[in-house]
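First up is the structure itself, then whatever we jot down about it.
Complex shown without one protein chain; remaining protein chains in place.
== subunit A ==
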Amino acid sequence: MQNTHIQPALDTFFQQKWKAKAMTRAYHGEHVSEHRWARLFTRKLQSVVPMNPQYMAANDGSKESQGRGSGRQMKTPAKLGGEKRHLLEEGVDMLTGLGNPSRGYTPYMNMTFAPLERRLDTAIFRAMFASSARQARSFVIQGHVKVNGIKVDKPAYMLNPGDMFQVDPELVMYATGVQKGQGLNPPLLNAATLKERSSKRQTTDTSDMNADRPRPSAYRPGDEPPDIEAIRASQRTGAKHERLAEEAAALEVEVENMGPEDRAKVEQQRLKNLIASAKDLLGSHKDEMNAAKKRRVRAWRDNAKVLLSKTQRAARQGGLTDKDIMEELTSFVGNLSVEDVKGGAIAEAGKPKPTETAAAASGPSLSADQQKMIAEMLVEEEKSSAKRETSAQSPEDSNADEKPAAKKFSWLKSKAPKLDKPYQQPWSPRPFMAAFAVIPRYLEVNPNICAAVYLRHPVARPGSAEVPTPFPEFVNALSFNYYLRRR
């Protein structure tokens, strides 16, 4: 295995530089290609010197030029007031107001990777909006980042002083929060709990299925298709028709196993029932609907009629076996799933029973949205009609009627399904985030709205450099030297 440690006593200078470059580049802009970085590299490193106006007012600088050119030796130690203490920490000589080499020289070499800090993705990472520069890069590419209010999808975008960038707060929470299922917070989720939960869910699911679904009874293609709607209707009336309900459930399975011809018949019946119920809706409950609703029902009814007639025409020409036609018919009727509701109402109200006409054909179908809309409408209508019917029916029957329908279509009534957050809730920071929590001074960050301003370019000052680098200065110096070579 190659030794990655820099050993000044053993390695050649080039080996040292190479190792240093490999180490530093693994941290600084690892996602930036070497070629790109080499073009960005500059040997001009920015620095500032903190000045003290108080001292400058008292001295014109001639003191520093006395002696042999590096300032006369001062014997009186500088008095350090409490309020100026920070200047001392920053390596400022209180006597001269300048950076004092003995207290803290300017670590220019730690500024080697300063040009990378201008990149948008790096800045996002530095502002702690992402857990790595690479993740920040993907945020930019995916279009979640705005610079000065305009979406920027270039991770290499060079920020200018004063530029404001913002990331979608939800994404920041995702990037910095504990991942789902790995939560450290209470409730502590370990593998055992998860397993237990999932197994519990499985058992309930299977038991439900077994209870509700009886074995399909024998059905031979060619027999007259049983009246599904009637059976379903009776299912709705509750306990007294348990046997029929079982049969209906069995039929559901059977319909799927039917031959194309029989299946077409069943679907046609359903369609006819739906058209009848739409007609009923427009006739008897006209006053309860507003104009827009009526228009939608009429449009749907017309489409259904066209489809039905086309189906019949195709059947006469012997096109029943056409797969496409079957699919369309099934999707038109099946996607709605309203017959569960509406069929019952029709049967109870004594609406026209389906006649036995065998046909199938293609016709205009509705978009998924339209279908959903109609379904929703019919459900609403059904609910109101069920309410009306409850007055005539016995109380226990009405309860048995209403509940399953409401349950089945509850998702339709609610607006967009509320999506769960992509991170563990309640939110907490990812483990070990605090160890690397740094926000450099050249960024002004508002974590509440996940926005930050790139105030200025990073600089070095006596005693410290602003580029967050985990490497000691000599390593940075070696890699600076590596890139300094003339090309």
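We take it that a contact is a pair of C-beta atoms (placed from the backbone, for glycine too) under 8 Å apart; a residue touches a chain by one contact, two chains touch by 3 or more; residues count from 1.
As a working rule, contacts and distances are computed from a predicted model.
Per UniProt, the protein behind the absent chain is "Ribosomal s35 mitochondrial"; the candidates were "Proteasome subunit beta", "Ribosomal s35 mitochondrial", "Transcription factor ILI1" or "Protein phosphatase". Summary of contacts with the chain left out: across A:A156, A:M173 or A:L282, the touching residue is A:M173. Checked against the full complex, the candidates A:I141, A:A437 or A:L484 give a single residue touching the omitted chain, namely A:A437.
Within subunit A, the residues in touch with the undisplayed chain are 44, 46-54, 56-58, 60-62, 65, 82-83, 85-87, 90, 107, 110, 128, 169-170, 172-173, 176-177, 184-186, 426-429, 431-441, 445-450, 459, 461, 463-473.
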